[in-house]
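Up next, chain A:
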Amino acid sequence: MLDSKIPSGPLAQKWTDYKGHVKLVNPANKRKLEVIVVGTGLAGASAAASLGELGYKVKAFCFQDSPRRAHSIAAQGGINAAKNYQNDGDSVFRLFYDTVKGGDYRAREANVHRLAEVSVNIIDQCVAQGVPFARDYGGLLNNRSFGGTQVQRTFYAAGQTGQQLLIGAYQAMERQVALGNVQQFTRHEMLDVVIIDGKARGIICRNLVTGELERHFGHAVLLCTGGYGNVFYLSTNAMGSNVTAAWKAHKKGAFFGNPCFTQIHPTCIPVSGDHQSKLTLMSESLRNDGRIWVPKQKGDKRKPNDIPEEERDYYLERRYPAFGNLVPRDVASRAAKERCDAGYGVGTTGQAVYLDFKYNLINKYGKAEANKQGIQNPDLDTLIRLGKEVVKEEYGNLFDMYEKITGENPYEVPMRIYPAVHYTMGGLWVDYELMTTVKGLYALGEANFSDHGANRLGASALMQGLADGYFVIPYTIGNYLADDIATKPIPTDHPAFVAAEKEVADRISTLMNVKGKQTVESFHKRLGKIMWEKCGMARNENGLKEAITEIRELKKEFWSDVRIPGSVNEMNPELDKAGRVADFIELGELMCLDALNRNESCGGHFREESQTEEGEALRNDAGFSYVAAWEFKAEHDWNLHKEELSFEVAKPTQRSYK
Partner candidate 1 sequence: MEHYTMNLTLKVWRQQNGNTPGRFETYQVKNISSEMSFLEMIDVLNEEMIREGKDPIAFDHDCREGICGMCSMYIDGRPHGPWQQNTVCQLHMRAYKDGDTIVIEPWRANAFPVIKDLMVDRSSFDRIIQAGGFISVNTGSPVDANAIPVEKNMADAAFAAAACIGCGACVAACKNSSAMLFLSAKVTHLALLPQGHPERRTRAMNMVAQMDKEGFGACTNTGACEAVCPKGISIENIARLNREYLMAGLTSE
Partner candidate 2 sequence: MKWSEMFTSSVGKKVVMALTGIFLILFLIVHVGLNACIWANDGGKMFNAGAHFMGSNIVPRILEIGLFAGFILHIVQGLMLEFQNRSRRKQGYSVAMGNKGSKWYSRSMGILGTLILLFLVVHISDFWLPNRANQGFLLGEEIDLYVKMREVFQTEWVVVLYLVGCISLAWHLLHGFQSAFRTFGVSNKKYLSLINTLGIAFSIIVPLAFALMPLSFYFGWIK
């Protein structure tokens, strides 16, 4: 039933062959075809711009007040590309291999290889758009290394790479808006897909300013709506990031792939109290220069700078000598949790570890800078001063951000960090062409499940979002639309549009009419707590089963006791939030179901039942080398479809970073 449409032929030739044989739409016909793009992050903005440039009539939707606000903007560290500018042995194959391995052999080889191939074009494209990547004194691009790899292939713009890339894509899209090829709808939230004769033909969305429901037709619909990490309430996602668009598509027939695959990022600022509304990431790139440690002594309450070197446990360097502080995210996160659970955590809550820059500030940067300036036998203060200047240039904005939030100066005191939900590898199941199981409905970027397997390597999300939008969808969508050139735009008074809008309106009025006592936020917090405790960094059968029961109860309670102030026909942020939380609750159940089904540990998914004696994740390739694609049937009822994964080139091995 699941056809991933992977082209035949050798892995490295698949994409080239596909492009050579794919159906094309001639320019005159492109102008007759309308494409809806939901979400304007890296995937959405790049897709809208590229399709507009090709001549398609594009309508782009976002719930924020401007496309430039999409949460891709918050990505800090960088974007990978197999350019091998550093002459350190990188290649398309290595990027492919690292990504498949980093994803713990749960990604589709063909997709990942394509991603590695186009990564090179992305950098060229972005530079041409004016993305100000970091450069060396010779004027050429600079690179840094990132977790899970041993080459320097990450391009960056200080700690604001996502912002710069998004602005590039946003500007390209705004240019198409000016040219009339793209129509932009801000403060609009998609609330349903309209399906006619088995094909996605449009969307119903709510104008968040007026509260009106609108119908929009499109020959194809692209969901570029990001991930669903906010199901955990606390995550590094933006407050508005949500699963609603993807979830509506899921309920209309799009299968959901690997929903339980969640990335817990190891370096976030720890929770400070119940009031916390979100968590802030400290870029993984900090692990290049920061050393992670906890005191060797349990419950050591001394200040970090008072703990002498020999009483510190640099546990990542101890456990994983080959990769040290640069192990992949899932490994680093679990190791932090292990130390904290064992009672070695620091800070008031005990749920934190130190990320310390002092050593590299002095020994790496300070000494290098002293050498450069010809200072003989510099004293410690000089080294610290010189080192600080370099660190400031590399990470200044991150250090400032840390200080604003915590009130502590990370140049002086080690940062306190703890893992937090960051990214969801799972998402709508898509085939090689990025089409979901609903014809004409595509999912791009974090919204799909495809490229990162069970764990995403750092600096790969930006790469995937832009690859999908700039270089994949412009080809693959033609293959579908070529057969659709005779289809006239369907008027939005078609019964399917009317029915879909009514469904949406009914749901909104049901929500408004609950008129209960509890706030949307309080339900969201409770859902997040269940998910974090029972479907978070470590999962087990009992916990997951309990979680499913609790979530079902929570759902009932939500629909009978939620309170939404205000009315429907106005700007009503609480109503927007209520719709999103209602969907998160349903998604939470599916995530637990998926986690329960996958009785193995792989990547970010750690089942306590499946671990080695040393506590490392233990994969079960014989039983679970598949993508779990869930089909929605009815409330609390899903069908599991399996897409078997075959690894012809990157043969699965136990991941080792020791």
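As a selection rule, all candidates are chains of the complex that A comes from, given by their letters.
Here is the rule we use: a contact is a pair of C-beta atoms (placed from the backbone, for glycine too) under 8 Å apart; a residue touches a chain by one contact, two chains touch by 3 or more; residues count from 1.
Predicted model, so just to flag it, every value in this text is computed and none were measured.
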- Message: My understanding is that every option belongs to the complex but just one is in contact with chain A. Which one, out of 1 or 2?
- Response: 1
- Name, in rising order, each residue of chain A that touches candidate 1 in their complex. 46, 49-50, 53, 64-71, 73-74, 83, 85, 121, 123-130, 132-141, 157-158, 160, 162-164, 167, 170-172, 174-175, 177-178, 184, 186, 209, 236, 238-240, 272-273, 275-278, 280-281, 400-401, 404-408, 470-471, 474, 517, 519, 521-522, 563, 565-566, 570-571, 573-574
